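I'd like to ask you about the structure that follows.
Only one protein chain is missing from this complex, and each of the others stays in its spot.
Moving on to subunit A:
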Amino acid sequence: MILKELRRRSLLGGLCKTNTMKDQSFANGESRYRLQLRKGAATVGLPPAWVDVSEEIASNVQRARVKMNELAKAHAKALMPSFGDGKEDQQNIEALTTEITNLLKKSEKKLLQKLSAAGPSEDSNVRKNVQRQLATDLQNLSMELRKKQSTYLKCLRQQMEDAADLEMNLNGNRPKEEDDDLDDMIFSEHQMARLKQSEVYTVEREREIQQIVESVNELAQIMKDLSVLVIDQGTIVDRIDYNIQNVATTVEEGLKQLQKAERTQKQGGMVMCATVLVIMCFVMLVLLILKEIIF
């Protein structure tokens, strides 16, 4: 109605000028409204079912991002020197990492299964593009997670080495003041205790590293699967005009294939045989009846 109103009033003169005001707000190129932005007059329809899946995946991605921030904080806390044995920090990190990896794996599975579309329709193009965009987001998240984990891993290893060096230095620098047997025995007990402690420590760290390596591998798998979907930037497939042409050719190809299939089916030898056989059956039936009637 607003456009019709415009027309009517412009016939009375003057409206077009006042409505075509120049856009003063932007610093860059000039633009001009011919019709003001109308808020919420039209109804946007209900989307098809697969949109729910894509929205679920998008919210998973969002949740994963939030968790990653928490993970970053937990990593930093665990790397700081602390008085406790830091077990709850480790557990926290493990829990967060598994949660994020699961979210990513779940999203990836859903993405590849539910969102794949067949057939050259417009809806399937939309679906394919939504899939691509979510795949890019997922891949970026996976890469980020892996980077965070590898830096954490590196710092852990560094700390382990430092700790081992420190242990060696402490053991080595112990001053040899007393040379009594008693002192030797006491020494060796102390040394044994210390050795045991550092062993336990090392085993712990090893386990952590092993876990991280596992999750790194899992993520690598996800990335490999997703990389087929993600567009390489700067290449020809990232060009809008190339994609439009391709869609047109795929649709045409699809049509041609359908037509060809139709033709082959019609001309198909099978159809011929079947028709011939049916006709023969009828002929035989008629002959049979005739035979019965005559004789």
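The working rule: a contact is a pair of C-beta atoms (placed from the backbone, for glycine too) under 8 Å apart; a residue touches a chain by one contact, two chains touch by 3 or more; residues count from 1.
Throughout what follows, contacts and distances are computed from a predicted model.
Going by its UniProt record, the hidden chain of the complex is named "Vacuolar protein sorting-associated protein 45 homolog isoform X1" among "Origin recognition complex subunit 1", "WD repeat-containing protein 73", "Vacuolar protein sorting-associated protein 45 homolog isoform X1" or "GUF1 factor". When the omitted chain is restored, the residue from A:90, A:133, A:198 or A:211 that touches it is A:133. Between the chain not shown and the residues A:237, A:258 or A:290, the one that touches is A:237. Contact between subunit A and the absent chain runs through residues 1-4, 6-7, 10, 16, 22, 26, 28-38, 41-48, 51, 121-123, 125-126, 129-130, 132-133, 136, 143, 146-147, 150, 213, 216, 220, 223, 227, 231-244, 247-248.
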